[in-house]
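Presenting subunit A:
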Amino acid sequence: MTTILKMNQGVRAAIKDFLRHLLETGAVHAVFTLRKQDSPNVVSYSLIADPEKLDEATPFYPVMPGNAGGLLSRITLNESFKDPVAAVLRPCELRAFVELVKRQQGNPANIVTISSICAGVSPLKASAQWESDQQVDEYWSAISNGELPPNIRDSCRICEHPVPMGADIVVPVAGEEEIDSKCSFLLNSEKGAKLAEGMPGEIGETEQEVKEVEQIRSFREKQRSELATELEKTVAGLERVIETFASCTSCHGCRAVCPICYCQLCEFDSSRSELKAQVVETELRKRGGIRIPPGTLAFHIGRLAHMAISCVGCGMCSDVCPAEIPVSSVFWKVGKAVQELFDYTPGRSVEEAIPITVFEEDELCEVED
Partner candidate 1 sequence: MKKRIGVYVCECGPNIAGAVDIDRVLEAVLSLDGVAVAEKYGLLCSGDGKKYLVEQVREHGLTHLVVGACSPKQHELTFMTVCEESGLNPFLFQMANIREQVAWITPDTEKATERTIRHLKAAIRRVLYHTALEQKEIETNPDVLVIGGGMAGISAALSLGSSRKVYVVDKRDALGGKALKYEKSSPGMANSADVVENYLRGIETDENIEVLTNTNVEEVRGFFGNFLVKLRENDAESDARELRVGAIIVALGMDPLDSEVLSEYGYGKIQNVYTSLELEQANVDGKLGMSGGGKPKSVGIVHCVGRKEAGYCSEICCTVGMKIACYLQEKFPGIAVTEFYQDLSIPGRGAQVLYEEARRAGTEFIRATNVQLSESDDKIKISYERDHDKTEEKPVDMVVLLVGIGPPADAEKISNLLSVPLGKGGFFTEEHAKISPVSSSIEGIYLAGCASGPKGIPETISQSEAVAGKILAGLVPGRKIETEAKTSRIAENLCMGCQTCLDVCCYGAISYNETRGICVVNEVLCKGCGNCAAACPSGAASHQHFTSRQVYQEIAEIVK
Partner candidate 2 sequence: MSQNAEVADQILVIGAGMAGIEASLTLAAAGKNVYLVEREPLFGGQAIKCEEVFANMECATCMAAPMQQEVLQNERIELLTLSDIKEVQGVAGDFTAKITKRARYVDSEACIGCNACFDPCPVSLPNTFEEDLGERKAIYISCPGALPNVPAIDTENCVRFAGEECNLCQEACMFEAIDFDQKDEEIEVRVSAIIVATGYDLQDVSQIAGVEYTESGNVYTAREMERLYASNGPTEGKIVLRSGKEPTSAAIVHCVGREDIGYCSAVCCMYSFKFVHYLTDKLPEIKLYEFVSDLCIPGKSYQAFYEKLKDKAQITRFQNLAISQQDDTATISFQTPSGEDNTLEVDMVILAPAIVPAKGASELAEVLGIRYGEAGFYGTESGIQSGVDSGRQGVYLAGCAQGPKDIARSITQASAAVGRLLASTD
């Protein structure tokens, strides 16, 4: 049984009202969410303490200028919030935060998490060109038509976990056809239920497990299997991997925006990864030539090894890639395989240990003996 708060207003207005309610009642001291900047069509994550500033908040804006889970982990890296704060996170952002907490990179104390059943976000390259609200309107009208919005990130199209795991409050968005006139908040935890006290609306109980509408879910599944098949062809096998990453400019932007890549100095930027004279000699002798700067592929393989187990599939990496490499798709493919191997879902819960940190006697028996 889950407690549910039903409201007779559109979700975008309702969430702002809810947040305002939290601030005004002092239930939380600040809200971490997307906020419009002074420049038109620019949003960024902000910590908002003044209820008046909530007018600028735009929690479900279909753009992800950074994985908020990663950002929240950096803010709470040294110590947790001392006063309660509400954070509005997309499911993949919430899962990234959980992964980071497991790795001691963030501290969840005093944070109430509000997440949504996510319909996806626009690629940054596209949203950077928006000059009006047209694309945003299209996004919301697609949702109210029960469809998956157009022009969203590839990673969103194939997203396996649009339903958040472990959030205190869940706001259904994807598939809600009356999204602009009514909405409901699922109060998953006691904390969540307590926060909703005093909000106008009808409190009830629902047994029904929240789902995306079937249409969207099946669409995403179809996309996933198509992508998987395609990736079998394009990525599997060394030659193809090389080809996929051939246009990599070594900007390492994928690492910079990846919420899971929390290292200050990446192994692949360190002096250990610099070209060594003897490598040059060997390569010249063997092949007559060597690509410089070297290590393009090694970087991606290495990064896969380090973080694929925790990849939450948010798609930031693909978004910032100047060479249009489908980084996130490759990572999804590899991540999925590794995660399945250990029956591990990154970000499912803080308690679930990261597979490489625990030893199970009977694991990986297939590769032994």
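A word on the picks: all candidates are chains of the complex that A comes from, given by their letters.
Here is the rule we go by: contacts are C-beta pairs under 8 Å (C-beta built on N, C-alpha and C of every residue); 3 or more make two chains touch, one makes a residue touch a chain; residues count from 1.
All values reported here derive from a predicted model rather than from experimental measurement.
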{"item": "Subunit A in this complex - touching candidate among 1 or 2", "value": "1"}
{"item": "Parts of subunit A lying in touch with candidate 1, wherever the complex brings them together", "value": "265, 270-271"}
